[in-house]
Structure formats: structure tokens, C-alpha cells
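As you look at this complex, bear in mind that one protein chain is not there, while each of the others sits in place.
Each chain carries a letter (A, B and C) given by its place in the written order, and its residues are counted from 1.
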Amino acid sequence: MNKMPKWADAVLIPLISILLAFFFSGLVIWAIGKDPVVAIKTMVDGAFGSTSGISYTLYYATNFIFTGLAVAVAYHARLFNIGGEGQAMLGGLGVTLVCLAVPWPHWTLALPAAMIGGALFGAAWAFIPAWLQAKRGSHIVITTIMFNYIGAALLGYLLTRVLKVKGSMVTESARFPEGAHLPNFSEIFAPLGINFSPNAPANMAFFVALLCTFLFWILIWKTRLGYEIRAYGQSETAAKYAGIAPARIVIIAMLISGALAGLMAINNVMGEAERLIDNAVEGAGFIGIAVALMGRNHPIGILLAALLFGFLYQGGAELSFWESIPRELVVVIQALVIMFTGALDNMVRMPLEKIFVALSKDKKKEA
Amino acid sequence: MDYLTILQILDSALRLATPLLLTCLAGLFSERAGVVDIGLEGKLLAAAFLAGAAAAVTGSIWIGLLAGVLGSLAFSMLHGLASITFQGDQLISGVALNFLAAGLTVVIGQSWFKLGGRTPSLSGDGRFSEWNLPFSDAMAKIPVVGPAYDELISGHTALTYLAFLAVPLSWWVLYRSRFGLRLRAVGENPGAVDTAGISVVRLRYSALVIAGVLCGLAGTYLASLAAGFVKDMSAGRGYIALAALIFAKWRPWYALWATLLFGLLEAIGNRYQSIALGDFVIPVQFMQALPYILTVIILAGFVGKAIPPRASGQSYVKER
Amino acid sequence: DPALIFDLGGKFDKSFNESSYNGAERWAAETGGTYRDLELQSDAQREQALRRFADNGFNPIVMAGFSFSTALETVAADFPDTKFVIIDGVADAPNVRSIVFKEEEGSYLAGIAAAYAAEGDTVSFIGGMDIPLISKFACGYAQGFKSVKPEGNVIVNMTGTTPAAWNDPVKGGELTRAQKSAGSEVVFAAAGGTGLGVLQTAADEGMLAIGVDSNQNYLQPGHVLTSMVKRVDNAVYDAFTQGADIETGLFVMGLENEGVALAIDEYNEALITPEMKAAIDEATAKIISGDVVVHDYMSDETCPAY
């Protein structure tokens, strides 16, 4: 039945798409009077050429893995969760409260507690839209958009009035206690004899993200709940026939989604900033949408897409460092990557399919 | 709260609703034809930029309008290329457009004007002037009706009147014209349209053209109102318009009410930012979030289930 | 070479960052020197950027924005031979020059100007977000205004709660209109790109506006009463000029050392009446002499004037 071998669909097409995206990015770079080859080299070097670069790349990727998984869980139930931004914000609040409430003696204790805090708060922020969708039919896209704004307002209030350190100019919470410090890559890998730059942000949370990716795969494809989520996502009428309660699936899927978004906070809030700052999420919730869709809602795809975006973020930063290329150009490159790999993939697939069908016909004739 | 204050709030609501309404109608045409459009935000931004840039250079907002519409159209067509011609994911394409607009407007703006992505300020003919309807001064003296006419109805720019005119016009096109019948059909069941011998692709592209034009108007309105382009100046209005569209259940008149409601809530929030109840001062953040909170409450309490056009979000594939 | 790092608002925010950019450009133009600058995209880049520049021998490294304090404290210790300059924030390290401004003093003068310009007794303020720095402006402004019109009313509005609040001129315009209909005659905007909408609308509606950070008088001639300039440009210029030998420590820039001031130029001369000018000069003198102390919102996070 398949017109193309699997590897072509999974590897060749994305590869060509990315090359196309970079080709057009190169055109833009060239148009503003810079050298595209140098630019690409700078990006790749910056993102993967040093342990510090790798660490930054993975740090950003960690954020995107969490939000990408969050969007994907909901999407498997055909729920479009645009609220990752708000849920991650609230997750930050949860992590902060946990980290500040107890003088943690060691991160091994602090991390699980913070994870629970972040997941709980993120899930809670997703719960209301989920409940309204399940019980009142209120469109989840609107309610999650609204909850992003409400979340931002809530955090704005808490940061300026409640959590802020008195006398400080900065709207941020107090610094977390030493015991809540998550080991970063240099601390993790030093005992193994691998030297990582000590000042780069990638940390323990990356491994939690990998674990979540694996658990996501288990959940969606190996458990009854995942089975029910996918079944509901494909056909609500069939789900009802099978005795799957729609309201239950909507709420559970959104709770998991919110929890995953909330978990992002162990990376950016606990792992990197070690305090809650204003606008800590920085749009990772929205990038998560692109990551999930580009990754076709599959954990491996999400992992790769998150890495790609991590690369774009870190490589883009290097571009601004060394090439004085405006940071908005990096946004343009991101846009082109999303466009070509995510939406215009058929532009590559269609001709490729023809080639493969022709090839297979030739083979048949020979045989 | 006196009568004049109410009028002023309503007046502000009209101004705030105008870009939302145009954008919402843009989304309406697009989604009614089965193309989901979360790229509204990007189109709005692109249009605002080109309108601001062209108006600044030529000194004429009408040329700015043309440029804004063309820019938004170009984005619309890109969306069409991805989601209609190449049957790509409409959501991804929309997300990409939003990024593209956010980036390109600044990159290009900076290389043109060297003002950090801002365009030079617009003045005089570079902006839409407010239309004072006939007799507004004379009528102002008549009690009740007069001030309403003078404050509320009169004194908006051409685009506001156009936006409000676009509502009955959209309704008429959708429900009274052949084009509208086909457009609605293609959003419900493209197979029916295809087998009736009408090109699904052409219909969907036409819908995107209309959406592009309407977004172009909305973007130009923003640029004119703010007298120039500032990066990211759409400030989430595309998303709010999308919410309003769902709120409106994809219907033109409801779209009017939905966007007016959003405009009104924002106007009230602007006007009453700091309210003190005795000793307790309601935090400003609460008042700023109030429009969004109310939206959720109204949605859950009164609007209920919104069913999108059946084929929206899916590309039409008859042959694989 | 020196380096300059802008805050998340970006190089061209029409106010704070742009002002520092102007200072750097002035230095470059006058001395023919070169420098490198960088716009941040993400909070995590602060430390990265500092290290990057320090590693590569840039000295001094100037950063615009209080949000750098935390990152700077860790980085400064690792690069004892590099000089850092933080504007608007304080970092406690021997190789750091911290420059803070007494925005409340300049805003106080702006309040006095507003009080003289207004016929009635209501003026207003539009901030970007409800953060301490912005409240500092608002509070100084209100104090100045009330020093002239004690029974007057100052409307204080904030634009929003997300970063979009700094780039929403349309909303800025609406807030201005709302304030006008509530009686305000003069509006002071401290809201980045949103402020452009405020100035524009003030001009459209026949109000007066007060600009912020850089001199914005020229933007709407005849409608911008004055601008409360914060000489961030001078701070950057000085730092660049002094180079690697820059003196470190805490520098507080107020009226006395011309860190803040009201801008008076050909665009607004006509709006400044002699009495107004006299009152401003008098207040300036008193503040410098210490006869008048403008309350700093940051000191206790309350404002006596509202």
C-alpha cells in the first residue's frame, strides 16, 4: 500500500524541508547584507560547537519538550490546548512556593516536591477550561487563550505584591535555598570525567524531560488510558460506543497536559533562574504548539522538534552575538522552519512520492 | 456613572472593537470555507507594518491602506499555498505566519527606516481623519439623542464605519449570494462542492482573499490609529478575534456583538482600573484580567457549545 | 572594546534601551571607537551574554536594566579583571559600577509642570506594567503635582500584564482618551512603545503629554509639554569614555548631577510658562539642597501622594 518506504517519509522529507527552510533563511540573511554561509556556520558552531553551546541548546530544548508533550497529549484527544503558556506560568508558581516553603536540605528531596508543585499548579490551571469544555461545551481554544491572560495577571499581581523581595527593584521572588539547587550538566557529568561548562543552564530537568517523553510514549501507546484518549480523539461516537466517557477523557487529558506544561518550571524556574521572575515562560508555551505539530504528536518527533528549536534559539543567540544580526531575523528563521517542515511538507512529499512510485514500477518491470 | 461617561465608554468600545471586528470577519470567511486561520495575528501585524510604512513614505494613508491590504493578502496566499494547494496542516501554517510576521516586520522595518522596526510617525493625510457626520454639532444640543449622535456615532474614521458596514455585507454575501452558498458549502462538505463541479481550491482561495483584505483593513486601522507601526503592535488582537469568532459561532451578526462585547469589556477595564472598596483597593491586575474572566463566564454561562463548520481544519483530499 | 547589552525590550524601545544606544553611538561618533551590542531574546541569555563578552575581552561591559543584577553578581566574581556597568540596578562586586537614577526627582518636576499646565486639577499617568520602577515614576509625578495642587487628582493607569503591554500604542491611546474623559489634561507616559500611542492621542485630543527617558518633545511638537529625560545615554557615554579604568561603586544620578532632568527645547518652549519655569527651578534647587525630599516608592513600596 505504501507509496514510499518508511525511512523516506520519516527522514528524507523532514531533511529536505529543513534544507529548504535554511535555503530561504539564507536568502533573507543575504538580503540584509550578511553572509548566509557564515551565519549558518555560526549557528551550528554556537549551538553544538562547545559544551556551553550544547548546554544552552539542551536547556531550551527541555522547555520545548515539556510544552510540546503538553500540547500533544491534549491533541491526541483532539483538544487544542493553547494554554501551555499560562499553565507553565502557574507551574512556575507551584515550583516557587514549594522551593521557598521548606529549607530543602538536598535537591533529591526538593526536585520531586517541586515537580509535584509545578504539575499540580499547571494541571489546576488546565482544569477549569477542561471542565468547562466537558460540562458546558465551552470551546477550549477560547478558554485557554483567556486563561493565559488571566494567568499573566495573577502572576503579575503575586510578583509585585506578594512574592517580591521588599526593596528590590526587580519583580522576582526571593532566591531559592541552596538545597533546592538542581545540579547542572557540569555537576552531573564531572564525576564521569566529562567536562561541561559550569555556567550553562542545562540541568537535571533535561533528564526529567526525557523521562516524561518516555512516559508519554508508554501512556499513549501502551496503556488503557492512552488507548482511550486516542480513541476519543479519533471518533467521539465510537468512543461512546466503546463505553469511554467523553467528559472523563477531556478532563484527564487536559490535566495531564497542564501538568506537563507546569513541569516545565523545574527547568526554567528551578533549574535556571532559581527564583520566579516576570514572564519566565517567554513564549515556550506557544513554541510547544509548533513543536507538537511538527513532531506529529509523537514523542520521538517532539524530541527532535524540540532539539531543532533549541538549536534555533541558541544558534540564533550566537548569530546575534557575532554577526550582529537582529534577533528578529532568528524569529524569521524559526518561522521558515515551521512553515517548511510543518505545513509545506507535502510540497516535498508529492514529487518525492512520484519518484518512488516510478522507481518501484521500474523494478517490477525488470522482475 | 453619568450618561456622558457611558457614551464615552461606548465610544471607546467602538474604536477598540473595530480592528477586532474586521479581523473576526476575516476569520469568519476563512473558516466558513474550511480553512482555520490562527495566522490572523500575523496578517494583522504584516498589514499594520506595510500600511504604516507606505503611509509614512507617501504621506497618504490610502496608499498605506493599499499596501497593508496587499501585505495581508500575500500572507493569506501563503497560507493558501500551504494549506490548500499542498494540503498542509492549517494550524501549523498559521503559527508559522505569526512568527514570520513578528520577525519580518522588524527586520524589514529596521533596514528601511533604521528606527528599530518602528515606522516614522504618521500625520495629516498619513492617517485617517475622523468623520464628523452632518449636523453633529447642531444635534449635540438635543438632549439624550444629541450627545449620543455626537459622541458615539459621529467622529470615527472611515474604517470604523466600513467595519460596521461589513457586517450586513458579509451576512448578505454569505446568505444571499451564490458565492456565499458555495462558500458555506465548502466549509461544511467540500465533497459536495467538488461533485457539483465547483473547484474547492478556487473557492477556498477566494475566501482567503477576502480574509486577507479584511485583515489588511484591520491592520491599517491599527497603524492609522496609533499613527505608525510599532513592533508587535497587534498585541494579541488576532487571538482575541479568533476567540470572538468562536464566541460568535461563525456568524456575522454574532461576530458584531462578540467583538463589541470584547471592546466594551476592554473599555470598561481601561476606564476603571483602580477601584477602591473601602480600604481594599482592587489590584490593577484584577481589573486588567476582568475582560478575560468575564469572557470565560459568559461563554460558559450563556453561549454553550459552538460547533465549527464541519470541514474546517481539514484539507480536502480526493486523491492521494 | 566596550560592549553594551540591552534588556528584553530591545534596542529600539523608544525609551530606556534606545537612550543607552544613543549614548554609545555618540561615543562612537565622537571617538571613532567601536563597540559591540546585543539584544537579548531570553532571560537565560543574560548570564550567557555577560560571559561571552567577558571571555572575549570586552571591557567595560555595560548592561541596561535592573534585571541583570542577579546574573551580574555571579559573573562579576568570575571575571575580576573585567569592569561591568549596570544601569538601573545594583550589583555588589568590586569590579561593578552600579548606576541608579532618581526617577522620582525628575518625575516630581514633571508633576509640577503638569500642575501648571493644567487648568483644572486632574492629570494622569500611564505606565507599561505594574512594576516597582514604573511606580517610582508615578509616585514622583504625583508628589510633584500635589505640591502645587494638593487637592488635585492623579489618575494612574497601567497598560497590561504581559510583555505586549510595552508595545501596544492603540491601548495606550485608549487609556489616554479614558483619562481625558475623566478630566485629565496632562498625561505622563512611562510605557515604552505604548507611550507613542499616548503622545499621539494626546496630540489628537488636544491634551498635553509628557515623554519619558529620552527627549520625546519632537515627536508631537506643541503637544509634548516636556520629557522627563533620564540620562542613560550619558551613563553609557561616560562608561565607554572611561573605558577599562572606570571607577566602580554605586552612583546615584539625580537632579544634582544631572542624571535626570526635564527637557526644554524649541519644540516645547512655547508651552513652558514663566511661572512654571520658576516653580520648576525652585523645586530643582530645593531638591538639590535637600529642602525637599521626594519620596522614593522603592524605599517602602508605598506612595504618600496616592
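Methods note: a residue touches a chain if its C-beta (ideal position, glycine included) is under 8 Å from a C-beta of that chain, and two chains touch if they have at least 3 such contacts.
Convention: contacts and distances are computed from a predicted model.
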- Query: Name the chain not shown, per its UniProt record: "Hydrogenase maturation carbamoyl dehydratase HypE", "Cytochrome c oxidase subunit 1", "Simple sugar transport system permease protein" or "Nucleoside ABC transporter ATP-binding protein"?
  - Reply: "Nucleoside ABC transporter ATP-binding protein"
- Among the chains included here, which ones are touched by the excluded chain in the whole complex? A, B
- Item | Touch criterion as defined above, residue of B:S60, B:T85, B:S123 or B:N189 at the omitted chain | B:N189
- Item | Option from A:V11, A:L211, A:A242 or A:I355 whose C-beta touches the chain left out | A:A242
- Item | Interface residues of chain A (partner: the chain not displayed) | 1-3, 218, 221-224, 227-228, 230-231, 234-235, 237-238, 240-245, 353, 357, 360
- Even though one chain is not shown, chain B touches it at residues 175-182, 184-185, 188-189, 191-199, 310, 318-320
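Heads up, the rule we're going with is that only the chains that are shown with their structure count from here on.
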- Message: Edges wherever two chains touch, nodes for the chains themselves; is that graph a line, a ring, a star, complete, or other here?
- Response: complete
- Message: Using only Cα atoms to place each chain's centre, name the chain farthest from chain B.
- Response: C
- Query: Once you find the CA centre of chain A and the CA centre of chain C, what distance in Å lies between them?
  - Reply: 36
- Query: Taking each chain's centre as the mean of its CA atoms, how far is chain B from chain C in angstrom?
  - Reply: 34
- Query: Taking each residue of chain B in turn, which ones touch at least two of the other chains?
  - Reply: 110, 117, 231, 236, 285, 288-289
- Task: Could you tell me which residues belong to chain C and also touch two or more other chains?
- Result: 10, 130, 161-162
- Query: Which bits of chain B are touching chain A when the two form their complex?
  - Reply: 78, 81-83, 86-93, 95-100, 102-107, 110-111, 117, 231, 236, 239-240, 242-243, 246-247, 283, 285-286, 288-289, 292-293, 295-296, 299-301, 303-306
- Task: Mind listing the chain C positions that touch chain A in their complex?
- Result: 8, 10, 36-45, 47-49, 51-52, 66-67, 69-70, 74-75, 78, 88-90, 129-133, 161-163, 298-299, 301
- Query: Given the complex with chain B, which residues does chain C contribute to the contact?
  - Reply: 10-14, 18, 130, 156-158, 160-162, 164, 167-175, 177-178, 181-182, 193, 196-197, 200, 219-220
